[in-house]
Structures are given as structure tokens and as C-alpha cells.
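Here the complex is missing a single protein chain, while all its other protein chains stay put.
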Amino acid sequence: MTILQTERKTITYRDAVREAIRAAMEADDRVFLMGEDVGRYGGCYAVSKGLLEEFGPERVRDTPLSEAAFVGAGIGAALGGMRPIVEVMTVNFSLLALDQIVNTAALFLHMSGGQFNVPLVIRMATGAGRQVAAQHSHSLEGWYAHIPGIKVLTPATIEDARWMLGAALADPDPVIIFEHAALYNTQGELPPQGDSPFDIATARVRRPGSDLSLITYGGGLPKALAAAEELSLDGIAAEVLDLRVLRPLDTKAMLATVRSTHRAVVIDEGWKTAGISAEISARIAEEALWELDAPLVRVCTEEVPIPYSRHLEEAALPQVPKIVAAAHRVMGR
Amino acid sequence: MTDPEHGRHLLREMLRIRRFEEKCAQLYQAEKIRGFLHLYIGEEAVAVGVMEALTPEDAVVATYREHGHALARGMDPGRIMAEMYGKVEGCSRGRGGSMHLFDAGIRFYGGNAIVGGGLPLGVGLGLADHLQGRDRVTAVFFGEGAVAEGEFHESMNLAALWRLPVLFCCENNLYAMGTALNRSESQNRLTLKAASYEMPAWEVDGMDVLAVEEAARMAVESVRGGGGPHFLELRTYRFRAHSMFDPELYRGKDEIEQWKLRDPIESWRSILSEQGLLSDDEWNQMEEEVRAEVQSAVDFAEAGTWEPVDQLTRFVYSEA
Partner (left out) sequence: MTEFLLPSLGADMDEAKLVRWLVKPGDSVRKGQIIAEVETDKAVLEVECWDEGVIEELVLAPGPARLRVGTVLARIRPAAGEERPLPPPVAPVVTAAAAVTPPEVPEPPPPIRHLAHELGVELSGLRGTGPGGAVTRDDVRKAARPKPAPGERVKASPHARRLAGELGVDLTGVVPTGPGEMITAEDVRMTAQSVGAVLEAGTPSVPSGDRAGEADEEPAQEAEASGKVEAGGKVEAMRRAIARSMAHSKREIPHYYLATRIDLGKAMRWLEEYNGQRSVTARILPAALLLKATALAVRETPDLNGHWIDDQFRPSESVHLGVAISLREGGLVAPAIHDADQLDLDEMMTRLRDLVNRARSWRLRSSEMSDPTITVTNLGDRGVETAFPIIVPPQVAMVGFGKVVATPVAVGGMIGVAPMVHATLSGDHRVTDGHRGGLLLMSLDRLLQKPEQL
């Protein structure tokens, strides 16, 4: 395997995403970026800062505040031979484009009997934790994972932030990438990447352990890792599984970790009720019930809209102590 | 003065739609076709007229009332009928049904059954053409009901803002299912809405196939020439129910009868006859040929096969 990039470097998640967009646009003329404030403003999260200057307004397109139209235009452009990266500022606003994503992008291939695939990539920020209150704090990636026909990626690491986009663009079908807003400032080393296609199909064990599995994704990963570290002080070896992909779910990896630890805590910033955590739990129960040595426990967002007030918001969201407590609960100690 | 052959061609295209759909209604009642079945009868001049203005490279985005568009665009009637039967030989392998006719070969992008949902898609197809410097046009059909949707306004604005090669064809048949335009819009002049986006917009008599064709040709030419998106309000009327099960409480029979007096097929046939461009024999022969074509479509559908259930999960994601 050729190592394309030999030097390890430390960058932010934000830089990693920007680098991914830049590289994709350099590599393929069909790739363009469109969304609200991606151009002159530089992106709400400064992800696309500098790209307008580099690629011009045709390929870095500021859109009106018309989520349905520009997401749908992304679908049409993809059908017309382009490889659009559509940035929806946050998942909260994606509800305005839900019809296009769910009724058009996800269904086109199937309704057309396999004639029209939609090679579209939609990126959006997700998650809470920054005191932006109820309408800007949703974690609805689980909703999207409900829909056959789209793929849902949740990069949680610098490496995934950097390389998932390219793989998503190479995918013939609609891919939604959820970037947890709390991750943009995280820093990390970018490991070298070989020239083999980057994996956007499987989950990864981010920390091995033998006593229980912490199953999570996206913004839950740093918390799960911190919890695992804390648990290790109590002599509990937690394995942390980063799902990476919410659709199609890597059931095999989930079952593998449960088969090795026999206990699982699912951490999801979405709500518990009918959420992705329910799906994960159900699959484990369906396919690995006889492996379970304790009831599954979920650490999710409390069943309230996200409050503005800092202490209430913190109380509403999954936090390291909650994960640690849940782990103790399934360990029975 | 109309070119005789072209005149007869327009008539035949409309007649194909009419007879095909009459057969559909019959087959629906015979339970060969199920689900929703939205008939285009009465509105044939719109699809036929607009399609005349398009080239094979152009694209069409239609609605759930799209048999007419598919036929006029050149989709094989047998594959349409097989689709409605739910057979694997259907244009969408039986996955779509009446509302979701697709054909990549003629750039026919559905068959979109969410009111207003096709507009952003059409804008995107236009965007792709714009970005790739192609002089293709995308014709997006939608009913006047879509005008109340946000997606209509967002799409009109975006297309106009970016001057994309899109022809918006609003088929104003006065009723969004049962909701009359004048009971749902504060501004009934649809062209004014388009004009507010700085988009050329014309009102066209949708019962007059020639008028439609002419307006469409002008608009398409302008769009293709870089004039940005255009809007056509095609005033028409559906003679039959919204779908198959519709007691039509929202409109009077006399209104329907009034509109039927302006039946686009009868009108155009009269004109051709009056001008000596269509003899009774020619008409009868046309009827016979169309009847045979429809019958052959039915035969094709009848002879079709069911997709094996083990194929069920195909076409969710692309196959490598």
C-alpha cells in the first residue's frame, strides 16, 4: 500500500473537514459546495473559510435561506452529473429540507427501479452543548438513519472528518454527514492515509476493553472515551465502539463487542424514545440476547427540549458521570 | 397555418393519452391497476404542446399525474402499462406504479408525488447544466396547488437568482385535489408570483395545443439562449376525478360540462377537419391505430411477470 501522506500532523476537526472539501474539489471538477453562508461568510463554523477565494463563486455557492430548494437542487445537480456537497448549516434547519431528503433523495433509485441514483453528499452540524437552546440543539441523525436509501455518517475523529467526505462523494447514493458542532475545535493527529478507499461502512473499536462495551458515535465518542478512562480507575475495562456509520449500522461490530464483554451501555445524544439507541439496543437484543450478562442501559438526552440555561442543558445531555454511573450499573458494582 | 402532418401528429399524441388513460380507468375498475390513479384526461394539450418544444437532450420532471407527459415525451406505452400493473417489465420495474414513471433513456425524472417536490429537483438539473456549460433545458411540470408550497417559491427564487435553464410549467386546472385556487390563494394571478422573482411568465390557454406549443417553443428558446428560467401558466381542466375515488363534491357538473365543450382533442380535431387537414377516414384510422397501440400495451402488461420477492431489497442502494 502506498502511503500518500507520510507525515503525521496535528489539526483541528474543522481543518480536517475543510481539507477534505478542498481536496475533493481539486480532484474532481464535478464537486462543488453549496449552502447558506459557505462563501463570503466562510461557513457558519468557519469550515469553508477561504474556499470561495480559492475556487470562486460558481463552485462555492452561497444560497438563499431555502433549505428545501438548495438541498433539492443538490439532488437535481447530482442527477445531472455533478457531485454536490450540500451544507445544511445545522440539522435543525434540515427539517425544512426533509421532504427533499426523505421523499426524493432517498427514494429516487428505488422508485425508478434502479435507473436514477443520487450521488449527493449533505453535510450538517448536529448536537447540543453550546447553550444555543432548543431550536438549535437537535440531534436528529437517528431520524435520518431510519430511512432506507440514504447513508448516515457520523465522523467523530479527526481522521474520519478528513477522509469520510471523499469516500462519501465516491458513493453513488445520497450520504449525509453529521458533524457534531462540539467537535469542530477538537484537535488531533491525522494519521497517514493509504490509497485504498476509506472505509465508510464499519464501526471501530476506539478503546479495547473486556468488561463492558460503550457503544456510541459522533459527539458521544469523546465522552465515552473519558468515561472509559475514569472507569479504568475503578478497575473496569470498558471497550468503546465508535459506530461511525448509523446507516447501514454495523451490526456485526456491535454484536462482536457485546459477545466479548457481555454488557453494553449505549450513549446517544438523541432522545431515548424511538431513537437510534433503541435500534442499537434492539439489534443486540435480537441477535445477541444470550450474550448479555446485564440489561442494556442507554445514556441519552433527557426527554426535554434542550434548555438554554447552562446547568439545565448539561443536566439534559449525556455526560461522563452519567456514562460512568450507567457502566457501574451494568457491572453491578 | 398549421403544417398538416404536424397538426395530425399533435392530435394523435393527445388521442394516445386519452385512449390510454380511458383504458387505465377501465383496468383500474377491473382491478388490474391499483393504488392511486390520477388521470390527465382533459389536459392532454399541455403535455403534448410542451414536449413538442423540447429536444431529446432536455429533461422532464413531472408530477403524479404524469401518464400524459410520459407518453408525449416518448415513453413506451407497454412499459408504462406494465408499470401500472406492477410488473417487472414496467418502466420502474413495478416499484413505482402510476405515480412514479421514470425513464433515464428519455431523461424523464418522474413521477414525483409530493406536490411541489419536483421543483427543487428541476432547479438542480438546471444547475448541473449551467455548471457544465450545456445548453439543455429542464421542463418542470406542477399543478397550481404547488404554488402554495414553499418549495415552489424557494425554487423559483433560486432558479431566477442563478439564472438557471429551467422551464416552469404550471398546469392550472383550478383544483388542488378538491381545493379551488380561488379558495386557497390570496393572489390568483400565478404569473404575478413568477414575475415577483423577475422571471418571464406567460398565461397560456392550456386547452389549445397549438397555443401551448407556441408558448413553449418561445420560452424554451429563451431559456436555452441564456434567458434564465421562464414560467408558463397553462390554463386547463381535468375532466375526471382527482383520482379514482373522488365523489367530486367540490365542483359542479355543469362546470365540468362547460369545460368539456373546450375538450382539447375535440377542438383540435374540429380545427383540422374544418381546415381540411383531417378526413373522417384519417380520424378513424388514427383511432384504430391508437386503439391497437393501447391494446398492445395492455397485452404487454398482461404478459409481464412479477419480480421475484427475493429481489425485494434491490434498488435501495446502488449495486456495485
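Chains here go by letter, A and B, matching the order in which they are written, and residues are numbered from 1 within each.
The rule we apply is simple: a residue touches a chain if its C-beta (ideal position, glycine included) is under 8 Å from a C-beta of that chain, and two chains touch if they have at least 3 such contacts.
Being a predicted model, the structure only gives us computed values, none of them experimental.
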| item | value |
| --- | --- |
| Visible contact partners (per top-of-document touch definition) of the missing chain | A |
| Residue, one of A:R30, A:K151, A:K223 or A:H262, that touches the chain absent here | A:H262 |
| Touch with the omitted chain, as defined above, among A:A23, A:L255 or A:L292 | A:L292 |
| Contacts of chain A with the absent chain, listed as residue ranges | 235, 262, 289-295, 329-333 |
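FYI, only the chains that are shown with their structure count from here on.
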| item | value |
| --- | --- |
| Averaged-CA centre spacing for the pair chain B and chain A, given as whole angstrom | 40 |
| Interfacial residue positions of chain A with respect to chain B in the complex | 32, 58-59, 61, 63-64, 66, 68-82, 84, 96, 99-100, 103-104, 108-117, 148-149, 151, 172-173 |
| Touch list for chain B against partner chain A, complex | 59, 90-96, 100, 102-104, 109-112, 114, 117, 119-129, 131-132, 138, 150-151, 154-155, 157-158, 161-162, 314-319 |
